[in-house]
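With one protein chain withheld, the remaining protein chains of the complex are depicted in position.
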Amino acid sequence: MVPRADFQSYYGRPIVRPPVWTHDIAIYLFTGGLAAGSALLAAGGQVTGDIALRRAGRAAAMGALGASTFFLIKDLGRPERFHHMLRVAKPTSPMSMGTWLLSAFGGAASVAAAAEFAPLLPSRGVFRLLPPLGAAAGYGAAALAPGLATYTAVLFADTAVPSWNAVYPDLPFMFAGSALASGAGVGLIAAPGRPARRMAVAGAAIELAAGHRVETRYGLLSEPYHAGRPGKLLRAARALTIAGAVGAVVGRRSRTISALAGLSLLAGSALTRFGVFEAGVESAKDPRYTVVPQRERLNARRGAAPGPAPSPRTRKS
Amino acid sequence: MGSNSLYGPMDPAPDAGYTDAPPRMGFFTDTSVCIGCKACEVACKTWNDVPDDGFNLLGQSYDNTGGLTANSWRHVAFIEQPAVASGRPVAAPGANVIAARTVPDTGTAPGIAPAVDALAAAATAGTDFMDGPAAGGSGAGGCSGGSSSCGCSGGASASASGPSGGGSAPGLVGGAPSGGGGQFLGMPTSELPGTAAPAERSDFRWLMMSNVCKHCTHAGCLDVCPTGALFRTEFGTVVVQDDICNGCGYCISGCPYGVIDRREGDGRAWKCTLCYDRIGDGLTPACAKACPTESIQFGELDELRERAQRRLEKLHAEGETSAQLYGESDDDGVGGDGAFFLLLDEPEVYGLPPDPHVPTRDLPHMWRRAGWAALTMVGAAVVAFAGRRQ
Amino acid sequence: MGVKTWIEGWPVYRQLTGTDPLGRGAAAQSKKSKELTARTETADRVAKSVCPYCAVGCGQRIFVKDEKVVQIEGDPDSPVSRGRLCPKGSASLSLVTSERRQQKVLYRRPYGKDWEELDLDTAMEMIADRVLAARDETWQAADEHGTPLNRTLGISSLGGATLDNEENYLIKKLFTAMGAIQIENQARI
């Protein structure tokens, strides 16, 4: 437990503004990760010739992407102006980069998904091009997928939200692991097999390891990740992820257990995003998380001489 | 685009592509002469046709708009401060804010003992109110004990609902005085009220500050805006273009000062434009023009910085040792503020972050970490499928 | 709009070809922003005025466009106020243009439960009738000793501190001539 810090504020009001985003954004993060994980899964299936895996992955990637786009737009204050996102391409804006990435991924994932319908279509004319195009698009989507899964970590980290910003070294790994786990979850439900199980274990391991660092390495700013409601969410997420990974391994012979493990991984991944989202919101609401680290930094920089700070008005509690 | 495009001192307008930029313009807000009249708030709204912020008595001294929001682009903070309890040296005669000074009990009421301890406690407890969440051991009434469940703690509990809590009175929940149900301000619980010599209660001052968008050299809101709605003007200021903004809300989290905000029912982000339309025509921004005491000064930033330094030296010479400039230095975390302040106490007392930095400072590193994470992901996928090639 | 114009208007294109590769300034500026101008600059005329609230007497400039007041702000020439205004003075524009301002004559008849609208001319006629009736009813030509009084105590008035000198002059003149002495304003309060 981090010792309670003394600090001053203006009537306890937040200093940085809590994100105006709703849970749509948490869902967006989850579906984005899911799309990325699924695209990787699909590409793996493509490579290994596991058509069921490929098909499930492509479908899940496409579906998740659609949902992702839907939730992203839904959260806009002016949804009809969604296309303004493509007005500029700003390297300083993770959301701008993410939008371009999402667009590119969307194109690739759509073509890949469309290619799955090739068997239902007459194999002549342009339709003949579908399978090879789909293959290329599938690889393309897979190539973009890691970016899609991890850019959202930058999206959160590149803010003044104290507990998001501080954990930027580990957050991408947490999201990467979460995306893998969720992709694996799709595999475990739709086409359980060794790759999905391995991916589940790997994803869960990365997510849990990174999550552990997020929750413990950042002092006061780790607090929102284990306290309160976000803490509960993340504990639940961890339990589900562990259960999913264990299930993936032990449920090798059971389609049911595999599917349950898959669901568990998906739920865990989703809760991870909710937990991270809410932890950030909590850290913004309480001025302590803004003031204390900054004050400590400032005092440290000013050296031994306390200068005007720490203010004599602060007291130990 | 230069080497300090993301962090460090620079002149923002040329960096943003204005080859022939006029001098950078800004605000110097000198809180030592602010009288808290709020003309700035009204003049701003009048000029920019900004809606009202709702009619809520917040109990934060005379601050009833709470903070900068989409509907308040200037905001006057009020801090009632017993100064003696702070251990602050009583300012010398001629200093800026000497209030009624401590004097010895004159003994005109022989039957009444001067309850000095109670007074000290009163003044100390009083700071609880000012400090919000810093619940003190000596605090009175509902604020005591530093319990995070107390309304005064404003801690990590859900009680800190924030200013945009939809018309609620945030002061009442976010570390507000009355949450605990008892008295909070200067209340020694066990003493007969008023038994102390009144003048001994405390030295007292009432701080006021007109807050505004900082128009940072490195503006977090601008950097993260995905539509280009937020842009750097030729004057070096930061402006949201209402014809572009799609209300993604990213800027709101990008701002280290909590300035920019999305307007309910409108969906777009709004904040101070430093009256872009006015200054483009050579006029003074509405708030600075109205300000009766020149607490808000508008001008070329370089000149304002010199002026501020002189003012600071004068105040220091007069014994106002706690006076400090905020956002004036270009080697702070945002490369200096286009709108900076002279404060009479620590920034956090006014609701300002003590050492903010633009999140974009670490963006390259963030992308690198994301890259590693992406590679890790690829690696994991490869491993997952390894050995299954048919 | 040709494709070329459209492309050139696309900030991404301007980013790639112009001086603002990061798209944070010149490239991102919209047409509307570029053409912004202060509405005081486009006003048809400016009336020199004085703030209507307290007695400091701050100078105001009232900007009018299309016969509507579009802005009221301090007059920098005023040696009293040097262009500054307090929150009330700064709210003068909304005082003048408020939709809450009453613009219709309203009439509440005796024992009436609500307002009724009334024509301005009719209201004036009715008021004139009532003034004369009250005056006649309560006229005091002299006291019991025959000392002239020349007055009515049946009519009174309160107000003037927010009005113009010219208005106060006419009020006092008219009331005095009709013998109504009970006339007061905020200066007594």
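Assorted remarks:
First chain written, first letter: the chains are A, B and C, and each begins at residue 1.
In this section, a residue touches a chain if its C-beta (ideal position, glycine included) is under 8 Å from a C-beta of that chain, and two chains touch if they have at least 3 such contacts.
In this section, contacts and distances are computed from a predicted model.
Of the names listed as "Molybdopterin-dependent oxidoreductase", "3-isopropylmalate dehydratase small subunit", "Multisubunit sodium/proton antiporter, MrpC subunit" or "Multiple resistance and pH regulation protein F", the one that matches the UniProt record for the absent chain is "Molybdopterin-dependent oxidoreductase". Contacts of the undisplayed chain with the visible chains, over the whole complex, involve B, C. Only one of the listed residues, B:5, B:61 or B:297, touches the absent chain: B:61.
Residues of chain C in touch with the missing chain: 45, 47-59, 62, 64, 67-69, 72, 75-82, 84-92, 94-96, 98, 100-115, 118, 120, 123-135, 137-139, 141, 143, 147-174, 176-189.
Residues of chain B that touch the chain left out of the display are 33, 35-39, 41-42, 45-46, 51-59, 61-62, 64-65, 80, 82, 93-101, 103-104, 106, 108-112, 122, 126, 169, 171-172, 176-178, 181-187, 189, 193-195, 197-199, 201-202, 204-208, 292-294.
FYI, only the chains that are shown with their structure count from here on.
Chain pairs B-C and A-B differ in how many C-beta pairs are in contact, and the one with more is A-B.
Computed from the mean C-alpha positions, the centre of chain A lies at a distance of 57 Å from the centre of chain C.
Centre-to-centre separation between chain B and chain C, using Cα means, comes to 35 Å.
Within chain C, the positions touching two or more other chains are listed as 11, 22-24, 27-28.
Residue positions of chain B with contacts to 2 or more other chains are 223, 228-229, 244. Contact residues on chain C toward chain B in their complex (touch as defined above): 11, 18-30, 32-33, 36-41, 71-74, 81, 83-91, 93-94. Residues 10-12, 15, 22-24, 27-28 of chain C are the ones that touch chain A when the two sit in their complex. Residue ranges of chain A in contact with chain C, taken from their complex: 86-92.
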